[in-house]
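The other protein chains are all here in position, but one chain of the complex has been omitted.
Naming follows writing order (A and B), and every chain is counted from residue 1.
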Amino acid sequence: MSKMYVGENIIKVDSKEKVIGKALYPDDLSFEGMLYLKIKRAVHPHAILRKLDISKAEKLPGIVKIITAADIPWVKNFGLIIKDQPVLIGIGQKMRYMGDALAIVIAENKEIASQALRLIEVEVEKLEVISDPIRAIEKDAPPIHNNGNILATHYLEKGNIEKGFAQADLIVDKEYRTSFLDHIPLQVESGLGVFDAKTEVITIWAATQWIHDTQADMAQALGLPKEKIRIIQPAIGGAFGKREDISVHLHLALAAMLTKRPVKLTYTREESMITQSKRHAFIVRAKTGATKTGYLTAWQVEVIGDTGAYASSGPAVVRKGLYHCTGPYNVPNVKGVAYTIYTNNTYAGAMRGFGTTQMAFAYESQMDILAFELGIDPVRFRLQNAYEIGSSTPNQQILNTSVGVKDTIQEAARMANWKEESR
Amino acid sequence: MSTHKLTIEFIINGQKRKIETTPFTRLLDLIRDDLHLTGTKEGCGKGECGACTIIMNHQLVASCLVLAPQADGAEIITIEGLGEKGKLDPIQEAFIETGAVQCGFCTPGMVLAAKKLLEENPHPNIEEIKRGISGNLCRCTGYKKIIEAINLAAKRLTQQLEEEKGKEKNV
Partner (left out) sequence: MKNQEGQYFSPQQIPEALEILSKYGKEIKIIAGGSDLLVQYHDRLYEIAGWLDLKNLTELKKIELNSSEVSIGAMITHSQLEKSPQIKNYFPILSRAAAEIGSPQIRNRGTIGGNIVNASPAGDLLSPLIAYEAKLVLLSSDEKNIIPAEQFFTGPKKTILKPNQLLTQIILPLPPQNCYSSWVKVGKRKALAISTIALAMVVKMSEDNQIIQGAKVCLSSIAPTPLEIKEVREEMIGKTFSQVNFTKLAQLVEDKISPIDDIRGTKEYRKEVARRIMIHCLEEIYSCWRDKCLPIN
C-alpha cells in the first residue's frame, strides 16, 4: 500500500493562514454599509404566539427594519429531512422550543440590535412543555407537530429472537440513558448576506456541511430558483455535525433582500446552544443473552431518541443507532425498534458518530455486565464475540474487508497493561 | 448611553495608536472592528474559551473581559504581531508542522498562550504546558498535537538560543 499519506505528516494547505491569524472566518468579514442582525427568539418552549409588538423597538434610533412572519407570507418551512422548521413564527402559530425565531431585528450596529430585542413585546398562550420523550408518547400528551410526537419508527430483525434467548444461560436486561450534548464548535454560527438588486442573486458567506443541500433548502423555503442563491464557505471554525442544519442563512437572505444592504448575523454562544442542534439524548433498553461459555445468542433493543422540536437528521441518527445496537459483536438473533420522538427540547441532529456513540455506552456496558456475571475476563469475552471477516451485522450486512476490531481490542488491552482477571 | 466618546492611546504590535472609542466597548471589539485585526477571535465572550487571548502589558489576557479604555497606555501583542520580517515565530512553525491546527479558530489564542508560557518557562514539562494553555479551549485537536507543538517549539527555541550564545562567544 502507498505510504504517501497514511501514517505520514502532511502539512495542511491552510494552516499557515491560520497560525498568523489571517484566515477569514465569517465573523471576520465585513462590507461597507453593513447592517447587523439579532434574532428575537421564543419566550416559552411550547406556546402559541398571540401578540408580537415591535412598535417600541422600531422607534429606537438606528433600527433599520424588523422583519416578522407577516412580512414574508411566501416563505416556507425548511429542514434537512422533513420541512418542519419555520423561518419565523407568525401570530397564531406555535413556538416549539426556545430557539424558534419570532423576529429579525436589523440595525446600524450590534448594540442597538440587542437593545431592540429587549423592547419587543410578546404575548403567548402557554401549552404544556414536553421535555421528556416518555411523556411525549403518552396518549394524552399534546402533539407538538400535527402528526403527533412519534416522528419515525424503525424496526430491525435478524434470526429468531425467541430461539436466541432460549439458548442463553444468562440474560441481562438494562436501561441506559444518555444526555444531550452540544458540539461547541469554537466559532459560533455567523454569516453575511448580500443581495444584488441587478441579478437578484443572494450571496451568503456562512459555514455549512452540505453546501448544495443548504442552497436547495434555502431556495425552496424562499421560493427562488437555486441559481439565485450562492453560498461561499469562509474558514469554518469547527462543525462536528452542528453545521449540517441551516442556522443564520435564511435570516440573512431575507434581511439582505428586504433592506438591499449587506447584513451580518453572529450568534452569541448561549444562542448557539439554545438554537442549533444537539447530540440526541437516547434511552436504550437492551436485553442480551449469552451462553455459559461466553457466546452471545440474542440481543433485543428498544431505542427512544429525543429529537427535540424539529426533525433535522433525527430519523437517520436514531435509525443508525439502532443498526449499531450490538456494537462490533456477533449476535445471531437480533430484534429492535427505534422511535424518534418530538419534544420541546432544542432539536437534535447530526453529531460525530451519528447515533452510534450513544449506543456504544449501552452495548459496552452490557458487555461488561455480562462478562462480570459470567465470570469471564471482559477482554477475552469481547474478543471471542468480536466481528471478523465474514461476520454479519444486525441489518445483515456481511463484512468482507477491513475488520480491525480484534486487533483494536488487543492493542488497547496491551496499552492499558491489561492483565486477564481470574476470579 | 453608548455614544459617549473618549480617546485612548496604546501600542499594539509595536505601533503606537490613538483611537476614539466608548466606555462600553470591549477591547476585543476595538481590536476586531476598529483596528481590523481579526486574528483575535470571539468564541464565548465570557472568559471561558481563550479565543480572544492577547498579550497585554506582558500578560496573557482575555480581551473579551477588558473594556477598551482599560487598555489606555497599554502595550498589546495580538497574533498579527508575532514573527519578524515575514518570518513565522518558531511556535507558529511548530504548530503547522505537528498538525496542531485543524479548524484554526483556537489557534491564535493558543499560539499566544504558548508564547507567553515559553517566555516564562523555556523548558516546560507536560503538566506545565497543560497549565499554560488551560485557559484556551480547542474542540478539534484533542490537545495532543498542540502539546507536541509547544514541546517542539521549546526545543527549537533553546537550540536557537544556544546557537546565538555560541556565535557571541566566537565574536
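Points to keep in mind about this one:
Convention: a contact is a pair of C-beta atoms (placed from the backbone, for glycine too) under 8 Å apart; a residue touches a chain by one contact, two chains touch by 3 or more.
What you are looking at is a predicted structure, and each value in this text was computed from that prediction instead of being measured.
Touching the missing chain, out of B:131, B:144 or B:165, is residue B:131. Only one residue from B:12, B:64, B:111 or B:152 touches the chain missing from this view: B:64. If you put the hidden chain back, the residue from A:28, A:84 or A:111 that touches it is A:111. Although one chain is hidden here, its contacts on chain B can still be listed: residues 1-2, 4-8, 23-24, 26, 45-48, 50, 53, 59-62, 64-67, 69-70, 72, 113, 116, 131-132, 134-136.
Interface residues of chain A with the unshown chain, by the touch rule above, are 111, 114-115, 118, 268.
Just so we're on the same page, only the chains that are shown with their structure count from here on.
For this pair, chain A with chain B, the centres built from the Cα atoms lie 33 Å apart. Interface of chain B with chain A (complex): residues 2, 24, 32-33, 37-46, 49, 51, 78-80, 82-83, 88, 92, 95-99, 101-108, 111, 137-140. On the side of chain A, the complex with chain B involves touching residues 9-12, 14-25, 27-28, 30, 111, 183-188, 235-240, 268-269.
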